[in-house]
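Some notes on the structure that comes next.
All protein chains but one are shown at their positions in the complex.
The letters A, B, C and D name the chains in turn, as written, and every chain counts its residues from 1.
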Amino acid sequence: MVFWGLEVKPGKPQSYDPKVEQGKVHVTQATLGQGLGKGSSVIQCSKGDKTPIYLCSLLPNKTECCPLNLEFDDDDETVEFSVTGDRSIHLSGYLEEYDQ
Amino acid sequence: MVFWGLEVKPGKPQSYDPKVEQGKVHVTQATLGQGLGKGSSVIQCSKGDKTPIYLCSLLPNKTECCPLNLEFDDDDETVEFSVTGDRSIHLSGYLEEYDQ
Amino acid sequence: MVFWGLEVKPGKPQSYDPKVEQGKVHVTQATLGQGLGKGSSVIQCSKGDKTPIYLCSLLPNKTECCPLNLEFDDDDETVEFSVTGDRSIHLSGYLEEYDQ
Amino acid sequence: MVFWGLEVKPGKPQSYDPKVEQGKVHVTQATLGQGLGKGSSVIQCSKGDKTPIYLCSLLPNKTECCPLNLEFDDDDETVEFSVTGDRSIHLSGYLEEYDQ
Partner (left out) sequence: MVFWGLEVKPGKPQSYDPKVEQGKVHVTQATLGQGLGKGSSVIQCSKGDKTPIYLCSLLPNKTECCPLNLEFDDDDETVEFSVTGDRSIHLSGYLEEYDQ
């Protein structure tokens, strides 16, 4: 196991290629980043040219974190995470190494 | 693993046949879609002619996402997801491929 | 896997015998049913003559759903689910068939 | 699997010895008990003479239940659950029998 984290900032989509990791990634939490914005921040995931899917929506001073349960491994294509809203979203979880 | 997502819009029930997938689907999150509606949006699942069961109820500006834990595979019949309320609901999760 | 759901109405306790199922039941979510009641609805589970245990408490317009994680299989005795409050509670999850 | 539950009342700490069970206990939910108290109720767990650790904090009319994920088995020493606040907290989950 290795701790895994990624901060996604508003307006700065991040490509994520699960093949670069040495194991299966478990994304288990989303937490609102710092900032003064009061509107919701939504993190989306898209694959290829498909419509993005919302992963969670966080609300300052109301619901600032939410458990997730996503897994990515070698069979996955690159996905793109993006955030809309005023504040970044931190994804966290852990990496389960492949057997050697 | 493959990222999996589905947006269900209000008044547009969607049949979902788990047999079309190449693996077991883990539905792990529901998130409220865009819109200005202020009432709750509820996603339901029904199988055959049985009474629909509510899967979760999301509230704009209060609770906009909720973890789920549903699994579907080859043994499942087609189910129908439907949303009541003003806004769509995004389901997300991942596909665990069958061994080959 | 087979989708599993059960609506429990206030004042109408429901016996549930896990032995009637062809597999292990995973109860993974509780969602508030329709209605105008504004007080909390609580779902309880009791076994034999033991004191009922609260499984979750849902609040209209505040917290209308909650993840659960209960498993029932052939080794379980019959339990009784009951709801106190104004509105029904929908339990959902999935059935993991026994190997054949 | 066997349904498992325990109500812990304020000011009445309960010793819990996992060795008395015929299996591994999965504690998966905490729910606020009945009462009129409006302040938070906190459930703690302590082991031997170590400082108690808070397991969750429930708020009447705001957050009356919370998923947990604790496991206890034969290797565990006795722990003590205690509740501070006005209302009891119900723990629920299931027992996974040891293979025989």
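In this text, a contact is a pair of C-beta atoms (placed from the backbone, for glycine too) under 8 Å apart; a residue touches a chain by one contact, two chains touch by 3 or more.
Computed from a prediction, not measured in an experiment: that's the story for all the values here.
Listed here are the chain A residues that touch the chain not shown: 1-3, 5-7, 26, 28-29, 31-33, 61-65, 67, 69, 90-94, 96-97.
Within chain D, the residues in touch with the undisplayed chain are 18, 24, 40, 42, 45, 47, 50-51, 53-59, 62-63, 66-73, 75-77, 79.
One rule holds for everything that comes next: only the chains that are shown with their structure count from here on.
We define each chain's centre as the mean of its Cα atoms; on that basis chain B and chain D are separated by 31 Å.
Under the contact definition stated at the top, the residues of chain C that touch 2 or more other chains are 62-63, 67, 69.
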